[in-house]
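Here the structure is laid out as structure tokens; the discussion comes afterwards.
Of the protein chains in this complex, all but one are displayed in their positions.
As written, the chains take the letters A and B, and residue 1 is the first residue of each chain.
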Amino acid sequence: MGATGGLTLVFGLPLAVALFFFGLAAYERRMGLATGPGFFQRNGLAVGLYLVLAVGFWVFFVIVLPQFSMVDMSFRPKLPPAQMGGPKDVFTLENYRYFLFGSTTSTSSWNWTHLKAFVLTIGVSIAITLFNFALCYPIAFHMAQSAGAARLRILLLLLIIPYWVNEILRAFAFRVLLSSGGIINKLLLGAGVIGEPIDFLGADVGLYMGLSYAYLLMMVFPLYSAIESLDKNQIEAARDLGAPWWHIHLFVVMPHAKPGIASGCTLVFMLCAGALAAPLVLAGPRTLWFTPIVYDRFYQAFNWPQGAAYAFILLVTCVVFVLLVLKMFRLSLGEITR
Amino acid sequence: MAAAVELEGVNVTFGDFVAVRDANLTIEAGEFFSFLGPSGCGKTTLLRTISGFIEPTRGQVRIGGKDMVGIGPNKRPTALIFQNLALFPMMSVADNIGYGLRVRGVPKHERDEKVKNLLIQVALSEHGHKKVSELSGGQKQRVAIARALAVEPSVLLLDEPLSALDLKLRQHMRAELRAIQKRVGITFIYITHDQGEALTMSDRIAVMNAGVIEQVGNGRSVYAEPRTPFVAAFVGENNQIRGRVTAVADGMATLDTPLGALSGRNPVGLKAGEEALLFVRPEALSLVPTGTPNGSTVGFDGEALDVAYEGSVTHVTLRVRTGQKITATVGGGVVPVSGETLHIGFKPQDGLLLARAASH
Partner (left out) sequence: MTSGPLQRILFAVYIAVFFLYLLGPLMVMGVSAFNTPQYPQVWPIEGLTLDWFSQLFADQDMMYGLRTSLWIGVLVVAISVPIGLAGAIVMTQIQPRVRSAYYLVVVSPVLTPGIIIGISTVVFWREFTTMTGTRFLYDGIILTVIGQSSFISAYCMLIILARLQRFDQAQQEAALDLGASYPQVFRHILLPFLQPALFSAAVLAFLSSFENYNTTTFAILSEKTLTTVLAGRVRQGSTPAISALAVIIVAVTIVGAIAYELWKRRADAAAERRLRAAQAAEESELSGTAAPMAA
């Protein structure tokens, strides 16, 4: 972004939004839609200013403007700092072209490495999301509907402990477990099941397991809190009416837990697709995962505009996924982010 | 003595909804004044307008002769006791009571002294250090009262503070509130939908309905001399019979009703030909065997449906020719039998005629 144009935006946007709110408040007051004290009257000047400044800083300088400048950068060529904002700093699609064709100019051949990594990342993330849902649903149901208070506390604690160990260590645990000299291979060798250690990590088994493992909790908790709010009598009633167990889950529990299911799935997908630690620690030499490629655009290739374009592609994918899930479950955003 | 609170043409509207319409009222200093009305009648809105949480859309609120426009609740000489009391759960009892003094910047030692006195006054001196959640319902009430009195308001506003208590405690608290008011001598403005509360405690009562103050007067006058059908029906039990005025004389009028010609007092000056309602209190009705009408009463026949014997009195529900039900409360002497047909009579002085307003 050009220096002056950029600054205009950075300070103009918050100002414009502030004016909008001022106008909206004045309008509502005049139309008699808003009564009672105004914002600053209600909070006092000091607290009112704190609210406006804190939220303003957060919304503009931490959330919106950074996203905006990342997207903006993805449509610009890579230039040395001296030429930024100069005549060569023009709108371009070359970074996206590179993602598709592996070259900023030619479109003759596809950029298979990156495209494959992208498709694989999305596909595997969806698969892991489904796997985690299947794995976590029974335990979440048990905790929410049939476990006693004491048992519930223990289960919750057991579930939370691994969560406070950071992602890298969680992934590292799988490396210890699955490496060729790891305990699994030792056990299998000892039992005579295999003659030679299996290269779990090279075959990406480690990566997938590690990803699934890392975000198990993100599935359990939303499911748990959604199922917990279901009245036990409803299940009893369904059972009294002679509904088979699968019928009860499919038509009583799951429809009720819809927001929790959607929220868990969205979180797990987003975290998988954006995971950086697990691929770093568990990927084999031939593994393709999209996030390390993005990372390399920045800190190996030092091509920030290209990296920004790749990041934007990932972001759009996640947004599309969230929207699809919401549409599929017929939910609003507010219902899944409680 | 200056009037404590004056309302002059006060209107409060929310969008299209008129919560209070044209309220004009003077509340004297030292009075125990109640607003009585069903829920949604605008009494709480009016109270909040006096305390400053709501600005009137039109009209003026004066407290101690001073116009209160633009003066927020924290700057008015009023204190409000909330329906749910709104005690601060994170503060001790003593801190709750001293809060108003604290925010006024009263020095700590002075504040402590005052809180101590208030705790003694409301019989809670042992409980100053406790959390609010450790108190009983009645104790909480007293903390709320002490907290409001601490700031020495000239007017104390009470928004149905007794409604959450059970009956026994509620009756006890009525007497206590009245005693406190007598002792501190400031104006109490009390909001309630419970006529028993209003009648037992108040010097004067304003009966409200649908945003309008229908009648202001002492307990006896709103009960015995209602000026609108709403007041007649809302305050105490009442029987009402529709009809048309046929003759007027000496403050009395005769009414042609489906039950025959009936007469009663005519305080609002109805004229012949006007639609009217006749109100008769159950205790003003007498029940005698049919065919033995008493010369001094008017009346009609009815069949006793339900007889509830209470010892000193008996409540009888009767059905008359039109199918309408009439209730009568009669003394211990005769106890009618259900199914019996009786003559229902009353003295014309006990009948009250009021105009049938279009809105009712």
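Descriptive notes on the structure:
The rule we apply is simple: a residue touches a chain if its C-beta (ideal position, glycine included) is under 8 Å from a C-beta of that chain, and two chains touch if they have at least 3 such contacts.
This structure is a prediction, so every number in the text was calculated from the model and none was measured.
The chain not shown here makes contact, within the complete complex, with A, B. Screening A:13, A:79 or A:135 against the full complex identifies A:135 as the residue touching the chain left out. The chain omitted from view is touched by exactly one of A:13, A:79, A:152 or A:177, namely A:177. Mapped onto chain A, the interface with the missing chain covers residues 1, 3, 6-7, 10, 21, 24-25, 28, 34, 39, 41-44, 46-47, 50-51, 54-55, 57-59, 61-70, 73, 81, 135, 138-139, 141-142, 146, 153, 157-162, 164-177, 179, 181-183, 186, 213, 216, 235, 245, 248-249, 266-267, 270-271, 273-277, 280-281, 291, 294-295, 298, 304, 307-308, 311, 314-315, 318, 322, 332-334, 337-338. Where chain B meets the omitted chain, the residues involved are 51-53, 72-75, 78-80, 82-84, 86-90, 99-100, 103-104, 120-123, 130-131, 133-139, 142, 147-148, 151, 166, 168-169, 176, 179-180, 183.
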